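Only one protein chain is missing from this complex, and each of the others stays in its spot.
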Amino acid sequence: MTIEELRKIAEAEREAQKKYQHHVCVCIAAGCLSSGGDLVRDAIQKEVVESGMKSEVLVKGVGCMGLCSAGPLVSVESDGKMYAGVTPEEAPDIVGSLDTGAGGPAECPTNVPFFERQKKIVLENSGKIDPERIEDYIAHDGYRALVGVIGEMSPRQVVDEVIKSGLRGRGGAGYPTGLKWSTVAKTGEQEKYVVCNADEGDPGAFMDRAVLESDPHRVLEGMAIAAYAVGAQKGYIYVRAEYPLAVSHLKTAIRQATRLGLLGNDICGSRFSFHIDIRLGAGAFVCGEETALIASIEGKRGTPRPRPPYPAESGLWDCPTLINNVETFANVAPIIRNGAAWFASIGTEKSKGTKVFALAGRVTNTGLIEVPMGITLREVVQEIGGGIPDGKRCKAVQTGGPSGGCIPERHMDLPVDYESLKGVGSMMGSGGMIVMDETSCMVDVAKYFMEFCMSESCGKCVPCRAGTQQMHSILQKITNGEASPADLALLEELCDLVRNTSLCGLGQGAPTPVLTTLANFRDEYDSHIEGRGCPAGVCQGANRNGKEAAQ
Amino acid sequence: MSAKAPVRVKTLTIDGREVGAREDQTILEVATENGIFIPTLCDLPGLSTVGACRLCLVEVKGARGLLPACVTRVAEGMEVAVNSERLDRYRRGILELLFAERNHVCSVCVVNGHCDLQSLALRLGMTHVHFPYQYPRLPVDASHERFVVDHNRCILCARCVRVCDEIEGAHTWDIMSRGVDCRVITDLAQPWGKSESCTGCGKCVQVCPTGALSEKGKSVAEMSKRRQFLPYLTLMREGRR
Partner (left out) sequence: MSDKVGQALPPAKPEPEKVRMATVWLDGCSGCHMSLLDTDERLIELAQRVTVVWGPLVDPKEFPKDVDVTLVEGAISSEEDLHRIKMVRARTKLLISLGDCAVTGNVPAMRNQFGPDAVLRRAYLENTALDPQIPREIVPPLLSAVRPVHEVVPVDVFIPGCPPSADLIFSVLSELVEGKAVNPAAKFG
């Protein structure tokens, strides 16, 4: 494959698509699929055939368009219209409106902040291309970066470009990606691995799933560029088995890319070879921790081990291993294509580019969003999210999943970047963002995350295994209205112990939801303990015991 | 391990004391050599290290957090503190978590008086457990003709798993499930007596720090563990730490 051949494929595909007057894109990613996106696509296709418009209308199954709560979503590229909550029965209306421009079902406006305030890099193709056709990806500049890199750049230049871009790990901790790459590259000539961490496990988070389902080739391209840069020959994508559609799209993508010589031996006629295999995770949250993930790929029990040595030095089968998250890899091709300076111009001084969030909770628009770093939480919640429904007030925003924290309303003007979120006790995390209003009890929220950590603890180290159990039972006691101030003191002691002595990030981060809610909503804890009940009215036990105490 | 490789040495301080070490040694090894006590339950010389019990955490100047002495290699000029009010507090906390997690009833235990967990509690001055006891209901498997596994007394240090895999080469033992539901198992959670891979060597019983694994026919306080075989066996396996 040369750059010329690639261009030919792209042109042929664009020509083929241009023949169609109308492009009707139906989301068949997991969110819309669950509300019948595939049936809608089939109904529209059938309608197109029946009304004799087969040569005018191209019906595409595409990936995520973001507004998942309003699915199934259908977008018509030619007239820029989007339809939400489409049923198969509405297919004739949609097809009928194509030429006339009127009479379609309920339209979903696209000139609203939810769409206009977003900035799409990772999701640029999402909802536009058919994830099961490599030609569609190539027609959207796909694999241009990889072929260009192999033909024109030295591995060192690629690493430098990534360093200059300022890209940081999107898995949560925000480690500089370029630095990680250069470390693995420096380990000299030996067997090395590139691993893509797609074991997305935070409750309510589905950023990686959307990327893999909607644009799998983007991740493969990123991995291949990384392999070229660090000198690896073999790659693994560790993806959870609960994502069957993502797995299926990945498998298709790997097969297609290999067929075109974009993966496999002697890529683009060079001496660079790179093979990618998929490994399925069995649903253990802890396998998202890099050393546990490596153990799992090796066929061992997925438990973390102490670092150092870091995987960059000694990872998979004791070889230097580059592990990055799906979203990190998804940023690589655009960086190479558009240049590090372009990427570095987006975002803040220390946090470059964009971040994908799964916006959920008490907010009008829930779904998948991609925003430039540095946007404020208020903009995300009020503008993109459309504010809090039912005239309620925002109380807090939870970021960072079970290791993250609750950011109170008074910090809503905080820019979304790694340092700012860390500064208020939370973290960027992989991209879960849960909005809470006054009907959410913060103790209950803390208990929910503690229960998650307790049941997902791998059980290897004592503080995480036994400490999360103790903390959870104290939180249970508080929400039942049976706790005393001594219990609260014990809870704080356990937070300190578990945070500072646990082996991996899961245990070290487990107390964070408690610590941030204690720091910002201590009065809610006190209310449960002092018999004044649950202020949000969530904890029935505390309310009951509170009333008894009052009588 | 080739004889030609030069041995490099490092100098560091442990609790203010200057000590010398080979570069491939851990803080725990060097401390032990110099008679400096660092508590641990999962570490056992001759087996691989796992850093799981978290009792050997030490403070290293300049490090981001506490480091497990059993897996942390020495470095030139390293300043290590193994005793501090904070470490004492954490170690007692971890020990108490272990006692509260399962049913460690020393008075009726077969290794009473010869137990690593019990003696560590004494050494660290643990007079009581201030976390609520959990009292889980756990089984005892006495199906093996010579040995018993009592899950009530298991601290999940995985010494049995490691000795069986690394020294005996049978890999009969492993750990199943997650979090507090974790349990050591033989084969695929078969009764020990039905295990086809178990050679009956009993190494697991001897390395077990508590009364979780014991020999049949021993009553309260009658069993003590014999671990002398480990250094000899490991000595013969060059390359194993």
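Should a chain be cited, it is by its letter among A and B, assigned in written order, with residues numbered from 1 in that chain.
The criterion applied here is as follows: a contact is a pair of C-beta atoms (placed from the backbone, for glycine too) under 8 Å apart; a residue touches a chain by one contact, two chains touch by 3 or more.
What you are looking at is a predicted structure, and each value in this text was computed from that prediction instead of being measured.
Enquirer: Which chains here would be touched by the one that got left out?
Expert: Hidden chain, whole complex, touched shown chains: B.
Enquirer: Of the residues B:L12, B:L41, B:V80 or B:C106, which one touches the chain left out of the display?
Expert: Per the contact definition at the top, the residue touching the missing chain is B:C106.
Enquirer: Among B:T11, B:S84 or B:S119, single out the residue that touches the unshown chain.
Expert: B:S119
Enquirer: Would you write out the residues of subunit B that touch the absent chain, in ascending order?
Expert: 99, 103-109, 112-113, 118-119, 121-122, 125, 127-130, 132-133, 135-138, 221
FYI, only the chains that are shown with their structure count from here on.
Enquirer: Taking each chain's centre as the mean of its CA atoms, how far is subunit A from subunit B in angstrom?
Expert: It comes to 39 Å between the two C-alpha centres.
Enquirer: Give the list of subunit B residues in touch with subunit A in this complex.
Expert: Contact set of subunit B toward subunit A: 50-55, 57, 65-66, 68, 71-72, 90, 93-94, 97-98, 100-101, 130-132, 134, 155-156, 158, 174-175, 177-182.
Enquirer: Can you name the residues of subunit A that touch subunit B in the complex?
Expert: 284, 286, 301, 305-306, 454-463, 465-470, 473, 490, 493-494, 497, 500-503, 508
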